[in-house]
Structures are given as C-alpha cells and as structure tokens.
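Note that one protein chain of the assembly has been removed; the remaining protein chains are unaltered in position.
Take a look at chain A:
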Amino acid sequence: LLIAVFHYYANCQQIMTRTPLASRSFSHGKVETDEEFDARWVTYFSKPDIDAWELKKGMNTLIGYDLVPEAKILDSALRACRRLDDLASAIRILEAVKDKSGPHKDIYPYLIQELGPTLAELGISTPEQLGIDKL
C-alpha cells in the first residue's frame, strides 16, 4: 500500500499542459504516467453497470488525490451519474472540482468549457447556472 501511495504521490502533478512528470522515484517500482492514471480512472467510471457505491468511492478517492482530475475523467464520472440517475452527485462533482482547484481560478472555467458538450448533452446544470455557487 505504501508503494501505491508513493506512486500516486509521484504522479500527482496533474497539470493542464501535460508536461511529463519530473522523474522522482520514491520506490523501485514503475511510476505510472499521467496518461495511464487518466486512462485508469476513465475506465473505472466507464463501467456500464457501475453502482452507486463505486461512484461514491471513486469520486471520494479521486478528490482525495493532490490533483484536479482531467476533463475526460470527469466526463466519464458524469456519465456514470447519468447511468445512476443521480443529478445531485453530478452537480456535487462540479462543485468539488472547483474547490480542488484552490487558488488556481482558471482551472474550473477551463474544465467547464471542456465539459460543455457533455453537460449540454446530459442536461447537467452547473452550480453557477443554478445559483448555488453563491451563499
């Protein structure tokens, strides 16, 4: 488990520019690339018969990482919400991602822009559109 944690930590600079991670080996194992990480998570949420628990577990774990998930992972997660008829979680995911961006205020608008077609297709309103982004 410790090695896995190190792998995730070593992989944790998810930047929009996709520069390859500076090689810092914390263990002797192979370090997962950004692309592999993304692909793994997209696959996780793409499971056709994903259940509610798996969605929650996946999202909570993903949000626990020191990174903001890529648009394609979020796209996959939102579609999973649709399969589970869970609009609330879809909106919650958007809120969580905005919060994860922290001081980097440009990440969230970028993601919303990237997810635009998906949000339109699935009929998901952003927190801003619903007015719940303000107190």
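Rule of thumb we're sticking to: a residue touches a chain if its C-beta (ideal position, glycine included) is under 8 Å from a C-beta of that chain, and two chains touch if they have at least 3 such contacts; residues count from 1.
One rule holds for everything that comes next: contacts and distances are computed from a predicted model.
Chemist: What name does the UniProt record list for the absent chain among "Cytochrome c oxidase subunit 4", "Carbonic anhydrase", "Adaptor related protein complex 4 subunit mu 1" or "Glycosylphosphatidylinositol anchor attachment 1 protein"?
Modeler: UniProt lists the chain that is not shown as "Cytochrome c oxidase subunit 4".
Chemist: Going by the contact rule already stated, which one of A:Lys30, A:Lys105 or A:Lys134 would touch the omitted chain in the full complex?
Modeler: Missing-chain contact among the listed residues: A:Lys134.
Chemist: Since one chain isn't shown, list which residues of chain A touch it in the complete complex.
Modeler: Touching the chain left out of view, chain A contributes residues 55-56, 59-60, 63-64, 82, 85-89, 91-93, 95-96, 98-99, 102, 122-125, 127, 129-135.
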